[in-house]
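We show some of the complex, not the whole, and keep each chain where it was.
Note that the chains are named A and B in the order they appear, and that numbering of residues resets to 1 at the start of each chain.
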Amino acid sequence: MDFSQMNAAEQAQMSRILEKKQMQDFLKMYSNLVERCFTTCCNDFTSKALSSKEEQCLSHCADKFLKHSERVGARFAELNAEQMGVTDK
Amino acid sequence: MSFLGRGPAAPSSAGSLSSERVEAAIQEVELITDVFNRIVSSCHSKCINQRYLDGELSKGESVCIDRCVAKFFDANKKMGEKLQAMGASAGGAGGLTSL
(Lines give C-alpha, C1' and ligand atoms only; values in the text may rest on other atoms or scores of the structure.)
Protein backbone atom coordinates (compact mmCIF):
# COMPACT_ATOMS: atom_id res chain seq x y z
CA MET A 1 0.00 0.00 0.00
CA ASP A 2 1.06 3.51 -0.68
CA PHE A 3 1.02 5.90 2.24
CA SER A 4 3.17 8.51 0.54
CA GLN A 5 0.43 11.12 0.50
CA MET A 6 0.41 11.18 4.29
CA ASN A 7 2.50 13.49 6.39
CA ALA A 8 4.94 12.16 8.97
CA ALA A 9 2.53 12.31 11.88
CA GLU A 10 -0.12 10.44 9.91
CA GLN A 11 2.35 7.80 8.82
CA ALA A 12 3.45 7.28 12.41
CA GLN A 13 -0.15 6.96 13.58
CA MET A 14 -0.91 4.61 10.72
CA SER A 15 1.91 2.26 11.58
CA ARG A 16 0.97 2.20 15.26
CA ILE A 17 -2.59 1.24 14.35
CA LEU A 18 -1.44 -1.35 11.82
CA GLU A 19 0.94 -2.91 14.31
CA LYS A 20 -1.87 -3.39 16.79
CA LYS A 21 -4.22 -4.68 14.09
CA GLN A 22 -1.62 -7.16 12.92
CA MET A 23 -1.38 -8.68 16.38
CA GLN A 24 -5.19 -8.92 16.58
CA ASP A 25 -5.37 -10.53 13.14
CA PHE A 26 -2.70 -13.02 14.09
CA LEU A 27 -4.57 -14.04 17.24
CA LYS A 28 -7.82 -14.35 15.33
CA MET A 29 -6.16 -16.48 12.66
CA TYR A 30 -4.66 -18.61 15.39
CA SER A 31 -7.90 -19.33 17.23
CA ASN A 32 -9.63 -19.90 13.92
CA LEU A 33 -7.00 -22.51 13.11
CA VAL A 34 -7.46 -24.24 16.45
CA GLU A 35 -11.24 -24.36 16.06
CA ARG A 36 -11.05 -25.63 12.50
CA CYS A 37 -8.52 -28.36 13.23
CA PHE A 38 -10.27 -29.40 16.44
CA THR A 39 -13.56 -29.75 14.55
CA THR A 40 -11.96 -31.99 11.96
CA CYS A 41 -9.60 -34.01 14.14
CA CYS A 42 -11.39 -34.55 17.45
CA ASN A 43 -14.56 -36.57 17.34
CA ASP A 44 -14.11 -39.16 20.02
CA PHE A 45 -15.22 -38.09 23.48
CA THR A 46 -14.89 -41.38 25.30
CA SER A 47 -11.74 -39.92 26.86
CA LYS A 48 -10.64 -36.45 27.87
CA ALA A 49 -7.05 -36.91 26.74
CA LEU A 50 -6.02 -36.34 23.14
CA SER A 51 -5.19 -39.66 21.48
CA SER A 52 -1.92 -39.88 19.57
CA LYS A 53 -3.94 -40.13 16.39
CA GLU A 54 -5.76 -36.91 17.24
CA GLU A 55 -2.53 -35.17 18.13
CA GLN A 56 -0.99 -36.14 14.84
CA CYS A 57 -4.05 -34.99 12.93
CA LEU A 58 -3.96 -31.61 14.74
CA SER A 59 -0.30 -31.21 13.96
CA HIS A 60 -0.73 -31.98 10.26
CA CYS A 61 -3.81 -29.80 10.11
CA ALA A 62 -1.92 -26.83 11.58
CA ASP A 63 1.03 -27.36 9.23
CA LYS A 64 -1.24 -27.52 6.24
CA PHE A 65 -3.29 -24.55 7.32
CA LEU A 66 -0.21 -22.38 7.64
CA LYS A 67 1.14 -23.50 4.27
CA HIS A 68 -2.27 -22.89 2.78
CA SER A 69 -2.45 -19.35 4.23
CA GLU A 70 1.03 -18.62 3.01
CA ARG A 71 0.21 -19.76 -0.51
CA VAL A 72 -3.04 -17.81 -0.57
CA GLY A 73 -1.10 -14.77 0.67
CA ALA A 74 1.47 -15.08 -2.11
CA ARG A 75 -1.16 -15.40 -4.87
CA PHE A 76 -3.26 -12.66 -3.31
CA ALA A 77 -0.32 -10.25 -3.23
CA GLU A 78 0.49 -10.98 -6.89
CA LEU A 79 -3.07 -10.46 -8.05
CA ASN A 80 -3.41 -7.34 -5.94
CA ALA A 81 -0.21 -5.84 -7.35
CA GLU A 82 -1.40 -6.68 -10.86
CA GLN A 83 -4.74 -5.03 -10.33
CA MET A 84 -3.19 -1.92 -8.80
CA GLY A 85 -0.92 -1.63 -11.79
CA VAL A 86 -3.84 -1.80 -14.18
CA THR A 87 -6.07 0.62 -12.32
CA ASP A 88 -3.42 3.18 -11.45
CA LYS A 89 -2.45 3.70 -15.08
CA MET B 1 -5.81 2.88 -4.13
CA SER B 2 -8.44 1.03 -6.04
CA PHE B 3 -9.39 -2.29 -4.56
CA LEU B 4 -12.90 -3.14 -5.73
CA GLY B 5 -12.68 -0.35 -8.21
CA ARG B 6 -13.45 2.18 -5.50
CA GLY B 7 -11.35 5.24 -5.01
CA PRO B 8 -10.23 6.00 -1.49
CA ALA B 9 -13.17 5.96 0.90
CA ALA B 10 -14.94 9.27 1.04
CA PRO B 11 -13.67 11.37 3.93
CA SER B 12 -16.17 10.88 6.73
CA SER B 13 -15.03 13.40 9.32
CA ALA B 14 -15.92 10.79 11.89
CA GLY B 15 -14.90 12.95 14.73
CA SER B 16 -12.17 10.72 16.09
CA LEU B 17 -8.61 11.63 16.83
CA SER B 18 -7.44 10.27 13.47
CA SER B 19 -7.21 12.36 10.37
CA GLU B 20 -9.59 11.51 7.56
CA ARG B 21 -6.72 10.23 5.46
CA VAL B 22 -5.70 7.81 8.20
CA GLU B 23 -9.28 6.65 8.67
CA ALA B 24 -9.74 6.01 4.97
CA ALA B 25 -6.47 4.08 4.79
CA ILE B 26 -7.39 1.94 7.80
CA GLN B 27 -10.76 1.17 6.26
CA GLU B 28 -9.01 0.11 3.06
CA VAL B 29 -6.70 -2.20 5.00
CA GLU B 30 -9.61 -3.72 6.89
CA LEU B 31 -11.48 -4.39 3.67
CA ILE B 32 -8.48 -6.10 2.10
CA THR B 33 -7.83 -8.14 5.24
CA ASP B 34 -11.46 -9.23 5.34
CA VAL B 35 -11.37 -10.37 1.71
CA PHE B 36 -8.10 -12.18 2.35
CA ASN B 37 -9.52 -14.02 5.35
CA ARG B 38 -12.58 -15.05 3.39
CA ILE B 39 -10.40 -16.40 0.59
CA VAL B 40 -8.32 -18.38 3.08
CA SER B 41 -11.46 -19.87 4.56
CA SER B 42 -13.30 -20.51 1.31
CA CYS B 43 -10.37 -22.02 -0.58
CA HIS B 44 -9.46 -24.15 2.43
CA SER B 45 -12.90 -25.72 2.30
CA LYS B 46 -12.70 -26.20 -1.47
CA CYS B 47 -9.14 -27.43 -1.86
CA ILE B 48 -7.74 -29.03 1.30
CA ASN B 49 -8.24 -32.74 1.88
CA GLN B 50 -9.55 -33.13 5.41
CA ARG B 51 -7.86 -36.43 6.16
CA TYR B 52 -4.55 -34.90 7.23
CA LEU B 53 -2.36 -37.92 6.59
CA ASP B 54 0.59 -35.55 6.43
CA GLY B 55 1.41 -31.87 6.84
CA GLU B 56 2.36 -31.01 3.25
CA LEU B 57 0.21 -29.47 0.56
CA SER B 58 -0.13 -32.02 -2.24
CA LYS B 59 0.47 -30.99 -5.85
CA GLY B 60 -3.25 -31.11 -6.51
CA GLU B 61 -4.06 -29.00 -3.47
CA SER B 62 -1.46 -26.40 -4.44
CA VAL B 63 -2.81 -26.04 -7.96
CA CYS B 64 -6.35 -25.90 -6.61
CA ILE B 65 -5.38 -23.07 -4.22
CA ASP B 66 -3.82 -21.03 -7.01
CA ARG B 67 -6.91 -21.32 -9.17
CA CYS B 68 -9.27 -20.80 -6.27
CA VAL B 69 -7.57 -17.54 -5.25
CA ALA B 70 -7.63 -16.29 -8.84
CA LYS B 71 -11.30 -17.17 -9.22
CA PHE B 72 -12.30 -15.59 -5.93
CA PHE B 73 -10.38 -12.48 -6.82
CA ASP B 74 -12.12 -12.32 -10.15
CA ALA B 75 -15.53 -12.97 -8.64
CA ASN B 76 -14.90 -10.23 -6.09
CA LYS B 77 -13.99 -7.77 -8.81
CA LYS B 78 -16.93 -8.66 -11.03
CA MET B 79 -19.40 -8.33 -8.21
CA GLY B 80 -17.92 -5.06 -7.07
CA GLU B 81 -18.39 -3.67 -10.56
CA LYS B 82 -21.91 -5.03 -10.67
CA LEU B 83 -22.84 -3.44 -7.38
CA GLN B 84 -21.40 -0.14 -8.43
CA ALA B 85 -23.36 -0.28 -11.67
CA MET B 86 -26.52 -0.88 -9.68
CA GLY B 87 -25.70 1.92 -7.29
CA ALA B 88 -26.41 -0.70 -4.72
CA SER B 89 -25.48 1.45 -1.78
CA ALA B 90 -28.99 2.79 -2.11
CA GLY B 91 -30.48 -0.66 -2.61
CA GLY B 92 -30.66 -3.91 -0.70
CA ALA B 93 -27.89 -3.11 1.71
CA GLY B 94 -29.85 -0.17 2.93
CA GLY B 95 -32.60 -2.38 4.20
CA LEU B 96 -32.14 -0.92 7.66
CA THR B 97 -31.95 2.73 6.73
CA SER B 98 -35.67 2.98 7.10
CA LEU B 99 -35.43 2.35 10.84
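Operating definition for what follows: a contact is a pair of C-beta atoms (placed from the backbone, for glycine too) under 8 Å apart; a residue touches a chain by one contact, two chains touch by 3 or more.
Everything quoted here is computed from the prediction, not taken from an experiment.
This structure file describes a complex whose protein chains are present as A x3, B x3, with one copy per kind shown here.
As a working rule, only the chains that are shown with their structure count from here on.
Separating the CA-averaged centres of chain A and chain B is a span of 14 Å. Within the complex, the chain A residues that touch chain B are 1-3, 5-6, 10, 13-14, 17-18, 21, 25, 29, 32, 36, 40-41, 56-57, 59-65, 67-69, 71-73, 75-76, 79-80, 83-84, 87-88. Taken together, the chain B residues at the contact with chain A in this complex read 1-3, 5, 18-19, 21-22, 25-26, 28-30, 32-33, 36-37, 39-41, 43-44, 47-48, 50, 52-57, 61-62, 65-66, 69-70, 73, 77.
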